Each structure stands twice: as structure tokens, then as C-alpha cells.
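Heads up, one of the protein chains got dropped from this complex, but the rest are sitting where they should.
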Amino acid sequence: MFQHVVILPILLPLLAGALMVIPAVSRNMVLQRRLGTVASVLAVVLAVWLLVLVDHNGTQAYAVGEWKPPFGILLVADRLATLLLLLTSVLLLAVQLFASAGEDERGRFFQPLLMFQVMGIQGAFLTGDIFNLFVFFEVLLIASYALLIHGGGKAKTAASLHYVILNLAGSALFLFALGILYGTFGTLNMADMQANAALIQNDDLYLAKVGALLLLVVFGLKAAMLPLHFWLPKAYAAAPAPVAALFAIMTKIGIYSLWRVHSAIFGEHAGALANVALPWLWPMAWLTLALGVVAVLASQSLRALAANLVIVSVGSLLLMVANPAQSTTAAGLYYLVHSTLATALIFLIAGLIMGQRGKSEDRFVRGRPLAHPRLLGGLFFIAALALIGMPPFSGFIGKALMLSAALDEGVAGWIWPPLLLSSLAALLVLSRAGSSIFWRSRGRAVPVTIDTRQLAGIGVLLVALVLMVVLAGWLTAFTDRAAADLLAGMQLVLPEGR
Amino acid sequence: MNKALLPMPIHTAVLLLTWLLLNDFSIGHLLLGSLLAVLIPWLVAPLSDPQAPVRKPGKALVYALIVLWDILRSNIEVAILVMRPNRSLRPALLALPLDIQGDLPQALLASTISLTPGTVSMDFSEDRRWLYIHALHVTDEQALLRSIKERYEAPLKEIFAC
Amino acid sequence: MTLYEWFIAALLVIGGLFTLIGALGMVKLPDLYTRLHAPTKATTMGIGCILLASMLMRLDRNEGFGIQELVISLFLFITAPVSAYMIAKAAMHLRVPLQPGSDPHRLLEKARDQQPPQ
Amino acid sequence: MEFAYALGVGFLTGAGVFLMLRGRTFPVILGLTLLSYAVNLFLFASGRLTINAAPILGTASEYTDPLPQALVLTAIVIGFAMTAFVLILAMRARADLGNDHVDGHLPPAQLSARAEQRRERREHS
Amino acid sequence: MTLLWILLLPMMGIVTPLLTERYGRNVCAAMTALPPAIALMLLLQQAPVVMSGQVPSLHAEWIPALGLNLALHLDGLAWLFCLLILGIGLLVILYARYYLSDRDSMGQFYASLILFMTAMLGVVLSANLLQLWLFWELTSISSFLLISFWSWRTDARKGARMALAVTGAGGLALLGALILIGHEVGSFDLATVLASGDLLRQSELYPVILALFLLGAFTKSAQFPFHFWLPHAMAAPTPVSSYLHSATMVKAGVFLLARFYPVLAGTDLWFVVVSLTGMATLLVGAYTALFKHDLKGLLAYSTVSHLGLITLLLGLGTALAPVAAVFHIINHAVFKASLFMAAGIIDHESGSRDMRKLNGLWQFMPVTATLAMVAASSMAGVPLLNGFLSKEMMFAETLEQYTFGALSWWVPLLATIGATFSVAYSLRFMHDVFFNGQPIDLPKTPHEPPRYMRVPVEILVVLCLLVGMFPDLMVGTLLKTAAGAVLQAPVPEFELGVWHGFNLPLLMSMLAVSGGVAIYVNRRFLFQFQSQFAERDAKLVFEASVQSLVRKAGQLHHLIDNGSMQRAMFLMLLLALVLMAWPLMDLLNTAGGRPELALNWGVVFCTALLIAGTLLTIWWSHQRLWALLALSIVGLVVSVAFAWFSAPDLALTQLSVEVVTVLLFLLALFFLPRHGPIMDGPLRIMMRDLGVSVLFGSVVGTICYALLTRPLDSISGYFLEHSKTGGGGTNVVNVILVDFRGFDTLGEITVLGIAALGIYKLLARMTLAMPSADDDGRAWARERHPALLALVSQSLLPLALLVSAYIFLRGHNMPGGGFIAGLITAIALIQQYVAHGVVWMKQRMPLSYEALIASGLLIALTAGLGSWLFGHNFLKTWYDYFYLPGVGKFELASAMVFDLGVYLTVIGATLLILANLGKLTTSERIRTGDE
């Protein structure tokens, strides 16, 4: 039974989601929510279990259908994947709880879609097969399309249109890339592909290069790398609060894939294909960060700001990816986890704030005073500190790790200025935001209740952020090991005994 | 026959036959085909409106053969017509007064007319008493209408006793 | 070539020929309603002969009792008239002219006037 | 034969790309559809072209590469789901936003052109 | 452990005020004061140890990867600062008890104050560079909260933001500096770093480190030109000012300079930059202070000036300058804290801080006046007060230094000028407020404050006197220990006396005092001179520059992202094009070695048809129905291509998907405009797009051709080999789909199911304008469901279901399978919808399509999970052959169950999409009564 723990993070949400679609369940909100909470808690437990297992016993592989790799689909749970699984399930728990307060009633199928979305994400993290990665990308994308329009409204529709169409084009490019890669490598298993990459010769080399570079576009689109980031601000700003919070992980999937594919398959060990994407990734990563800073400064509402901060974090992470080394990768990994949690937190808080400010919503203008100024102010303050990268929350550790890693790699001259300036910009704008939203008010507050489940959701993220600081020693050591694993490349791990 | 078990016996027969046409004949397929032939009508029965029953199956067979022959014959005629210059064509729009009633008989008549080259059923009048027909080349409209009524409508009327 | 094969060849030729005639009709006939007659050639003689050829071929090669092609014919025979019917109906609705400048609805009335119901 | 195939794929791709760059939802979706045809053919081509070698065991002596076929099948299904979604989304956008531009609003130039038309129509009537 | 408690007690004390707020002001204040008071006692208890030169310390690992550990130490400098922080902090707590009004939230105030106190303690106690930075940033954050305490006031908000921005920026620079230092030294441990002075000074990065470091220190300590935030931080309640801007916050900067003195000082760069900055700050602060009419404004600029003085001392490079600096840190803290408190009392009891209105307060509050005047005298450097002593030391050190070579004499001269202005503004503080006629328009009649509000001032003023008169006794040892900690070396001998005889420094002092009196007496001329310069409010300047930054950023951002999807799409495709084309440039031969298939007419025709259909789709994209027909041709040809190139399964799938897609398009087209503009953009854009499309297409075509003409060595042999033996099916594609890669299929049907759910959501609450006529304004045909169509559709249904069963059952061995079968069933049912309408179908087939999707997914999942029961992995399939008499051999396989799941999901999804779309239109039309 224990060997199946690797596939459970995919099957559990699928099962929960499918059950929730059954009409008897889907019309019973209470049942649906309970099911969702149970599934989310189980997902966290599973992820912790898997993480501990992998950290102790090394990478775990699972051959679906027991077809030996590279022929069947192999799931590979290494440290990198399990950390991201844990992150995803924590996020799921937070979002599920938050949404259970009522957001999930503003349209049908919210809870199952949440589950399907997570299934796609977890699958993308776990799979060791590049076409299977495409399939899980599509699962998570279609679920995200459906979640984005939850609740309806003009802004959501307009944002969805861009998001969906651009991503459809991205999927087409993904398939082109897969065609090229299969057409040159003759295999789909990532580890097998990596093994073949070093051997590829002659003209096939250039074709394989095309495939690898196309994947850069595909993953860059997911990650919101410049100039592929245009979908992001609108989508994040329009999405319902819990959905936006869940979307915090979306860009990270792109980053993850870049690591998997461009740091591992086409990484150091890929012979003539080694680091093929880096010369392109470098400038685009830098520009992403730079533009992120500009966009942060230009933000006029809390959600737009949070979205632009996502671009900043993406830029920072891309710079880490563009300089593949153990220190940069480890730093990026820590920062990835942090920024996902912090972004999710600010989106959830923004959701609460929006609900209390009337027409001013979350814009940086004078508005109705909040019904819970102290609570929300305190939460906002915490989230802001985390986002800026100020102590005592994990942001500063992440920033410091990245700065330090950049220094180790000798690229501090390029990376430091935008990284530090991005913090400054965030500080300027977040302080402006907080002071406008919480202090500049007019009129009288309208009583609005905050559901305990909403607080519970936020609480999950807060606890996670605090744990990231308290357990930073262990976590950084873990990310270090994960980075080492990743850069060592993917081995064609045969599942035990089979 | 048990109506509940076999709601649409003709369908069942046709389905079984089709199944055997699709697959090679074997005991296994006979069993499987029978199963499907029972199961499917049972599933689709609610979606089928009741139709006039075939009173004279033998006549129906004869009718089918006549139509087949007509298709062969008129195909050649029309092929020649098509190859001739357009100006020699005398297309016409005809209205066929309908004697037969009922969806199925009327549908069969309309289909027959369309299948035999040279004529196409275009529409029923709203009161379903007329069938509009387009003919590719008509010299004697009355004759054409009469032949349709005699050759197709009358047998159909007999088959369905309507 | 055996006589059997000659027969198959003949069927193929006839099938192809009628398909082509149908297509020629589509190109050269003057209006939609006359063109509506063309697919009938293709569906009946054209496809019928080719399907028959295929069936006979299969029998010849001794691949069992494979007359699946009959099912296709069955389908086509059932559906082709309805397709034509629907297209014609649509054309009438859209008032696609029967003869240059004509209104098909007017013509329908005229057709009925010629022949009062018996 | 390979050249003709590649030519077709190239044409489909180019056409798809061109339509995807349009400003109205319908052409864009047409473009997406064309592009997914291209993608499917391309992915299929990764197994190379073979004739009369369908990967049904027992029907031939040599078989074509079955894997890309399975991949394309998956891609077709997913593409269908996506096309359906985006099509309905386009409808929804028209309903919500009142126009069928991908940005949810008409660009200024076209807005003024439309106003012009409306004015002319008023003058005529 | 004591060390930890000194930090932890206040830290835990952050919540006490919030918890005790409800029990009244006295309780709250007392409970707030308790933890720091204990901490102070612990600190005093440590005094003998520290003064004996020992350094108690504490170390615990935290983040080894980063080099950030929990490390505390209590050396002389830290002890001194702790004393100031805790001591003055306690006085401020007492003072604030009376200062705050009932409207103010005392709990919140105290909590922020204690947070700040903790942060400050952390800064001075840190023995790890990064941990120091952590607390450093906390001081910025908590001071932000304190400055903005009266958040309803614009100046408080803006002042706080400005302070945060400047110190925050400095903090980031400092972080950079610290990481660089840690990188150079190889450790963030303070002791190690302090021992690596030579290494750092010789490092190539030294200038960068120094620049970043000083940026951090100078912004925090409000050094010129970063001093502008400090006066605006005066919007804070006065207890905050008296705490932050005397003893703590601003002192953090000079603390940092002192802390790193042994490693970073000692180069010309340091001396020149630090002393020049200090001197400039000293002069600018002192000069500006004179002209401030606001009591706190004067004190703020005075603070700036005195911080400049300390900085100047740290930059002089003489042996005793650091000692003098430390001494002035103490003295300034004491007199400035008391002055702020006095100013607060005046403000509190008179309702104004404007010195133009405040006159002759001596009559109203003689005790406070006396206290304030003593403290102000100390600030002016009057003998027998502590301020005099450190200023004398400063004068002496300016005379010792030789930083600027022959021009070094400028330093004492300018220092004297600074001191002169210092005397002048101190005089103004005393004379203008307490004498100088009668008060003008004060909101309240001034009077003495409550008894205990004055106690903190009294204590501090007494300290001024005591230190001023008995310096060696009071602070001798402390100063020696603290200076030792600064220098990290034996402290040179120095004498703390009140009287050093007549010497040059004394002369400078006398010059300063007499000059100051002279300036104050003739201040009218200076005020007049100054008034010709329009005063620039730093807050407005800062605000304007931030706004201009935001505006410029907005413009730039809009330039890049104007919200146009076409641009986004163009850039993405362009990027893809470039990235694809780039490696192709190196590809020498497009055609590879694989023999090509022979061309025939059928293929030529089909290719032509494909291209024609493609072009027509574009050409007709404005005539949308026509475009749809053209698209169908393309789909048809693609299916034929699949069939031709040995992929019957693909042909079947493509065909059935094609039809459903067309139906969807038709449904959508009913609501979308049926015509679009022929030119949907400027010609230039169209041509640009055309160019990119042509290039894109040709690149993809080239790649395709290159792939097709090269041999491939793939893993597929395995599938062909094991399909029958391992998967039990002869249709290898199907076996791949349900077995080898069944997991993909599971994902694929999930996608389909989700898409259906998503579309269901999209259709919910959708209000559509239902076209009541077609394009030409013609009303729709009256007949809803033509009878012929209805009848034929009905009769075809069983046949279609039979075919779908046929395709389903043989899928494992021949072309077909669950997906295609599902689509056929779905299409047959949709045909019923088309022929009969939604209402009819709903009545006769009340089927929940969601349930169908759910059951499909669950069946597929169960098929996969079933293998667990047999101890196998997910989706491990099973099959076997059975014999039945009469029937013969037949096969049963678990993959069929999986395929059944696929089948049901496909039906459910397709129908959920289409039937709901239909439902929507029906209800609409009935409501609008369009019939």
C-alpha cells in the first residue's frame, strides 16, 4: 500500500472532485465543503508524508500500469517535487477553507474545480514524462479557466478571454515542441530524454534545440516571463479572491518546469545541448524583473499590485533559473515557496478588504472605512512585510538567500540592483496602499462579518509563513538538497522491485 | 410479444441484422447482437414516437425492389440530362397533393422521390397535404405527378393501410 | 483478370463515372434547385457501385462474410433525402431564386394552383 | 509526399497564426482551430509517414509508429475541450461586454468608424 | 541566558499592553513598563561583568545555509545602548501615560513602542550581521507604526511613509553591504567580521561595501542629504519623538558606524566621506533649526545637527574621536529626550508648538521652564552641563585631525560655526518660549503638567547636571568600556574633567557662545535673509517625486502593456518564431536521409484542397458561416490524411470531434455577430501579421519536413511487441491509450469533464441578446422541428447506438474505442436535440449529464484502483481469454472498464455542453416571446 503514496496526491483530488460532481453531492453545499476540507487536510498529510519519505529514502518512482520506463508513464517524487506538492496542498487547504465561507456558492462546481485544479498541479509536479506533463498542464489550465470566471462579471470575462486564448496558443506551441522532441529523441520519459540529449548529433541537434527553445516559450508563458506576461495582471486582478490565491502557484509551475526541463534535461549534462536556453532566458528574466518593478510602481489597486508583485517574484526566480547552480536554485526554491504563500495571503486579504470598502474596492483611493480595521490592517501589515521581504517574515530570508547566491555566482552586479529596487518599490507602493486603504476613509463603515473559515484559511497561510521562518534552517537545508538533486540531472529511476 | 421486453420489435430485428452485417457471423455475435438489439430499443424507446405499423410486409419488399430498379433506371436518364446543355433542361416546381397521411408513410414517400434521380422533395405544405417537388426536367408535369402517385404513393398507402 | 474481376472493375468505373457526373452537375447546372439533384447520383449510383465493388472484392479475397458496406448504404439511403430536403427548405426560406429573379414562394403557390387537391 | 505534407502543415500553421492575430473572437477561434489541426498533423509527423501500415497487429507486416497517434488522439480530445470552452467564452464575452473584440472593447478607430456609420444611417433614414 | 531575557522580556511585553488596555491607563502603563523594567534590572546586574571587559554572549544555529544564526552579545557598546534604550524607554512609558489622550489607543501605542524597543535592543545585542539587519529593519517598521500613530492626520501618514521609504531604502543598501561583508569574510559572525578589518579594507569590493554601508547608516541617522525625513517624523506623538529621535532610532545609524568602526574605518575614503557628511549635517541642521517656528521642528533639526556632530567625530580618525562620539551619544540622548518631553508638555498644556505664539510661558509653568532651560543649555554646550563636555572633546579632536591636509583647519572652524548656531537656536528655544512677552492666541491657558508627567524630565535633567559636573564618576567606566568595544582595541588614556584649563577648545566654546548670542540678538536680519528663499517642504517634494515616479512608471507600463491581446499574442508568436528560427540557421540540409514516399495525384488533390480550405477560412473569416464551411473542408482533409497515413483511429476521432465542433460553432454563431469587419486593423498591422504568419508557417513547415525526412529511433517497438502479449489488444494505439499511457487518458477525460463543468458555469446567468431575425432581417422560419428530420433522426438513433457499441467493443483490437464510441453516442443524442428540441428531450430523457461525467471518471478511476487489490500499481491492467461452449474464445480485459469510463465521460461532457447551450437559448426565446 505504501508504494502508492506517490500517486495519491493526484488520485485523491481527482476522486474528491469526481465525487463532488455527483448531483446529490454537488447540490449539497455542506457535504461538498466537508468533503473538500477532508480532502485538503488529507492532501497536506500526504504531502508531508511523501516529503519525509523522499527526504529519508531518496527519490521515489512509481510506474503507472507497471510498464517499465521509459515506455510507461513514470511518476517521480524527488525533493523538488514533494516540496512543491506540500506547498500546493497547503495552499489548497487555505483556499478551500476561505472559499467555504461563501465564495463557493456564487456559482456551481467551485469545490470540485478546486480539486481538479490541484490534481493538475500535483500531476505536473510529479510526472516524469513530458507528454504527461502536457496533459496535466491542460488539466490545471482548463480548471483555472473555469475557476477564473467563477462568480461572473465583466472583468472576469474580459480577463478570461486573454488568459484562455493566450494559453491555448501556448498549448499549441507545447505540442509543436513535443512533436519535435519526440521526433528527435524518440522518447517521452524525461530521464530517458536527458540520457539521449548528451548523445544527440548532427542535424538532430539543431532540431532538438528548436524543441527545447520552444519549451522555453511555453514555460515562460506559464511563468509570465517577459514578453509573455500580459495575461497575468488582468487575470489575477479579476479572479475571485480564493482563486487568485490559488493562482499564486500557477506561475511557479512554469518556473518548476523550467527547472525540470532546462536545468535538468537540457542542463549541464546535456552535451551539445547543455544550457541551450540560458542565453535567451537571462535577458528576459532580467527584463521581467525590471518591468515588474515598473509595474509595481504603477499599480493602482491592491490586487493589481499583488499581481505585479507576482511578476517581480517571477523575474527574481527566473534570474535564479537563468544561473543554474546549487546555491541559486536552492535560494530560488525557498523564495518560490515564500512568494507563493505571501501572494496567496495578500489575495485573500484583498478579498476581505474589497468586501468592506464598497465601491472603492481595493483601489488606492479614499473610501469607506473598514468594518474590521485592526484585524485587516494587522493582516495586511504582515502580508506587506512578507511581500516586501522585510523581517520577521520569510521574505527577507528568501531575498537574502538570492542575493547571497547571486554573489556566489558572480552575477551580483546584474541581479542585485533590480532585486533590491524591487523591494524598495514594493515598500513604497505597499505603504501607500496601506495608508490609503486603512487610513484615508470617508463615510461610515458598513457592518460586514468575517467568517471564521475565512480567518482559518488566512491562518493556514500565516502559520505556514511563520513556520518558514522558524524552520528556515531545516527548510534551507532541504532546498539545498533538492537543488543538488535537480542539478545532478534526472536518473531513470526504476521503481523498487519492478 | 412482450411490449415491455421488446418495445420496438422491428428495430430489434433491424439491429440484429445490422450487427451481423457489421461483424462476421458467429454464435458469439449472435448472442451479443441479440443482447444489443434488445437493450438499445429498450434505452431509446422513450425517444421514439409511435408510427403507423406496416400492415403488408410482403408488399413492402416489392416496393423496395421497385424503388431500387427505378433508381438504377432513372440514374442513367438523369446522367444524360446533366451532360446535355443547360438550356435543354426544363426544370419545374411541382406540388403533389398527398393522399397518404402519417409521418412515416409521408416520409417514405418523400425519401423515395428524392432517391430516385430527377426529382427532389423540397418541402411539405404547412397542412401536410402537399408535397413540393423539384424536377430536373419535366415535359409533362401532370404525367410525372400521376406516375409518382401511382408508382409510389399507392403502394405505400397499401402497405401502411392509411 | 477473371470475369469476376472485370465485373468489379466495371462497377468501379461506373461508380467513378457517376460520382464525376454528379460533380459536373454541381458545377454546370444553373441554380441551386437543379444542383440539388446532383448528390443523388453520387450517393446512389456512385457510392453504391463502389461499395458493391468493395464487398465483392472482400468476398473474392475470402475474408468471410464481410458485407459491412451495406450498412453505409443503408445510412446514406436514409439520410440523403433528408439532407436534400433540409437544404431545399433552407433555400426556400432564404428565397434562393429558382429562375433568375424569381421568388420561390410565389412559385410554390403557382404550383398548387395548377393542381387543386383531388 | 513528405514535402506535400510539410507544405500543408506550414500552410495551416501560417493561417492559424494569422487568424489568431485578429481582433475579433470568432476569427481567433477559427485560427486556434486551424492551428490545432496543424499541431496535430505536426505531432503525428513526429512518428514519420508510412502508408498502409496501420498499427493494428495482424493487418500488415510492418507497422507505423503508434505512439504519436496516441498522443495526437489525446491532443485532439483536449483541443476539442479547449475549443468548446473558448467558443462559449467568446459568447459570454459578447453577452457581457457587448462586442466581440478580444479586448472586450472596440479600439478607438473602429469605434469612431462605427459611430460614423450610425450617423450616416440616421441621415439616410 | 540573561542576555536572551533582556531581549525576550520586552518582546513578550509587546502583547501585554494590548491585553491590559481594558483595565485602565495606570494598569496598562504599569504592565507595559514591567517587562522592560525587569530587563533593565537584568542589564544592570550584568554591569560588573561587562565593565570588567567580559562579553557575555549566546549562540544558536538557525539558518546555517544563509549564515544567519541567533547570536547575541553584550559588550560595552551594547550595554550602553541597552541602558539608553531601556532607561529612556521606561521614562517615555511613564511620560506617555499622561501625554496620550483618552481617544488614543494606549494599548496600540505601547505595543508599537515596545516592539520598537525590542527591535532596537536586537540591533545593539546582535552578534550576527544578518540578525542585526533583521532587527534593523524592524526598527524601521515599528517606527513607521509609531510615527503614523495619529493615522487620521495627513502629515502623520506622509511623514511615516517618508521615514519608512528613506530608512527602508537605506536598510536594503545595508543588507547589500552586510552580505558583501559576509561574503568577503566568509562569515556573518560579528566577532569574526570585526577581526577581519584588514581583509575588508584591502578587498576590491571595499568601496562598494562602504558606499552601501554608509547609505544604510546615513539614512537611518538622518545625515545630509538624507536628513529630510526626520523633521517630518515629528508628526508622531511627542513621546515617540523623545524616544526615537533622541536615544534610539536615529542613534542606530551612528551605532552602526561605531560598530563597524574597526573594520571599515581606517581608510581615507572613510574619513573623507564620513567627516564631510557629518560636518555638512552638523551645519545644515544647526542653521535650519534656528529658523523653525515649530518647537519640535527646531528640536528635530537640532537632532540632525547633533547626529552630524557624532558622525563627524567618527570620521575624524583621531585617537580619541570615537570616545568623544560615544560620549556625545550619551549626552545627546539625555538632553534631547528631556527637551522633547518638555516640548511635549508645552504642547500638551498650551495647545500649540508655534514659537511665534508661545511667549512668556515662564509665568505659567516655571518648573517646566527651568527644566527645559537647563536641558537647552546643555544642548547649547554651556559649562557644567553634559553637553558642554562632549562638545569640548569634539573641538579638541577637530584640532587633532589631519584628514584634509593643509585645509584641515577648516574642520575646527566649521565646527565652531555649527556650535555657534547651536547656541543660537538653543537660546531661541529658551527665550522665545519662556520669555519674550505674552502668549498670543493659545488654544489653552498654559499651566504645569500633572506631577508624574514631569518626573521623566526631572530625572533626565538631573542626569545632565550630574554628568556635567561629575563626568568621570558618572560615566567614566562606561565610556571606557563602550569605547573599547567600538575600537576593539585598548582605549587610549583620556581624562573626563570639567575643567581643562584655558585652551583652544575652550576658546572655541566661548566664541560659539558669544557668537550664538550675537546671532540670536540680531536674528531679524537673518530671518529676513532666509525668508527670500522659498522654503521647500521636504514632504511635498518627496510626495511629488513619488507621485511623478508612479506616473512615469504608469506611462512606461502602459507603453509596454496597453491591454491589447493582439499585441500580447504577436509578441508571443514572434518570440516563438525567433527561437525556432535561430537554431534552424545552423541546419545545413533541410532534407535528411530517410527515403521519401512517392507523390500521387490523390495526395496532390488533397493538399490542394487543404490549402484552398485554409485560405478560404481566412478569406471568409468575416463571413463567418462560410468560413465554418471552409473549415469543415480542412477538417475533412485532415481526417483523410490520417486515414491515408495509416492512422484509422485518428481519422475516426478527428471526424467525430469535427462534427461536434461544427455544431458548437453553429450554436455560438447564433449569438456572435455573423459578420465581422474585413479589415480589423490598419493595413500596416495586417501586413505585419501576414509577414509573421508566413514566416511562422514556413519555419514550422521546414521543421516538419526536416523531421519527416530523418530516420527515427524510438521507443515504439516496445509497444508493438507488448501490445498483444502485455495489453491484450491488437490495436496498439488503443492499447497505448488505455494501458501503456492510460494515465494520459485519465487526464484527458478529466480535461473534458472540467471543460463541461466550466462551460456550464459560463452559461449560467448568461443573458444574451437573442437575434429575432437573420442577417438580412428576415424572420426565422416558422417550423421549429421539421417532421421529416425528426422522424429520420429518431429512427437513426438505435442504429447509431449500435454502431457506437460496435466501435466501443472492438476498439481494443480494431480502430475504435471508448472515446469515439462516446462521441458517436453523444452526436446521435445531439441529433435528437436538433430534431426535437430541448424540452422534448428533457421530458423523455431526464438524464443528469453531470452524473454521467462523475460516473465516467469514477469508473475509470476504479478501473485503475482495482489493481491495488491485487497488489499492483495503479492502472495495471488485466486480461484473459475465456471459452464458452458454442461461443468460442473471447477476451475480457480490465481496460474495457477503463474505456467504459472514458465512454461515459465523453457522453456526459459533450451533452452537458451542448444541451445546456440549447437550454439557454430556449428559455430566452420563450421569455422574449419572439415567436
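Order as written gives the chain letters A, B, C, D and E; numbering starts at 1 within each chain.
Assume a contact is a pair of C-beta atoms (placed from the backbone, for glycine too) under 8 Å apart; a residue touches a chain by one contact, two chains touch by 3 or more.
Simple rule for what comes next: contacts and distances are computed from a predicted model.
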| note | Of the listed "Sporulation protein YlmC with PRC-barrel domain", "ABC transporter permease", "phosphoenolpyruvate--glycerone phosphotransferase" or "K+/H+ antiporter subunit F", the name UniProt assigns to the chain that isn't shown is "K+/H+ antiporter subunit F"
| For the chain omitted from this view, which of the shown chains does it touch? | C, D, E
| request: From the listed residues E:455, E:474, E:629 or E:690, report the one that touches the chain absent from this view. | output: E:629
| field | Omitted-chain contact residue, chosen from E:546, E:807 or E:902 | value | E:807
| request: In the full complex, which bits of chain C touch the chain not displayed? Write them out. | output: 1, 5, 8-9, 12-13, 15-17, 19-20, 22-24, 26-27, 32, 35-36, 38-39, 42-43, 46-47, 50-51, 53-54, 57-58, 61, 63, 66, 68-69, 71-72, 75-76, 79-80, 82-83, 86-87, 89-91, 93-94, 96
| request: Please give every residue of chain E in contact with the chain that is not shown. | output: 600-602, 605-606, 608-609, 612-613, 616, 625-626, 629-630, 632-633, 636, 639-640, 643-644, 648, 651-652, 655-656, 658-659, 662-663, 666-667, 669-670, 771, 774, 780-781, 783-784, 786, 789, 793, 796, 800, 803, 807, 814-816, 820, 824, 827-828, 830-831, 833-835, 837-838, 914-915, 917-918, 921-922, 925
| remark: Where chain D meets the left-out chain, the residues are 51-52, 54, 56, 59
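The working rule: only the chains that are shown with their structure count from here on.
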| note | Between A-D and D-E, more C-beta pairs in contact link D-E
| request: Could you please state the distance in Å, as a whole number, between where the Cα atoms of chain B are centred and where those of chain E are centred? | output: 75
| field | Chain centre separation (chain A, chain E; CA means) in Å | value | 16
| query | What whole-Å value do you get for the distance between chain C and chain D if each is reduced to the mean of its CA atoms? | reply | 32
| Residues of chain B touching at least two other chains | 18, 22, 110
| said: Quick check on chain D: which residues sit in contact with 2+ other chains? | reply: 20, 25, 38, 40, 42, 45-47, 67, 71, 74, 78, 81-82, 85, 89-90, 92, 102-103
| note | As the complex stands, chain A meets chain E at residues 1, 3-4, 7, 11, 14-15, 17-19, 21-23, 26, 62-67, 70-73, 107-109, 112-113, 116, 119-120, 123, 131-132, 135-136, 138-139, 142-143, 145-146, 149-150, 152, 161-162, 165-166, 169-170, 173, 176, 179-180, 182-184, 186-188, 192, 203-204, 206-207, 209-210, 213-214, 216-217, 220-221, 227-228, 230-231, 233-234, 280, 291, 294-298, 300, 330, 385, 388, 390-392, 396-397, 399-401, 403-404, 407-408, 416, 420, 423-424, 427-429, 431-432, 435, 438-440, 472-473, 476-477, 479-480, 495, 498
| task | In the complex, go through chain E and note every residue touching chain C. | result | 778, 781, 786, 788-789, 792, 795-796, 799, 803
| Complex contacts: residues of chain B adjacent to chain C | 18, 21-22, 24-25, 71-72, 75, 78-79, 82-83, 86, 89, 91, 93-95, 97, 99, 110-115, 117-123, 125, 129-130, 132, 134, 136, 141-142, 145
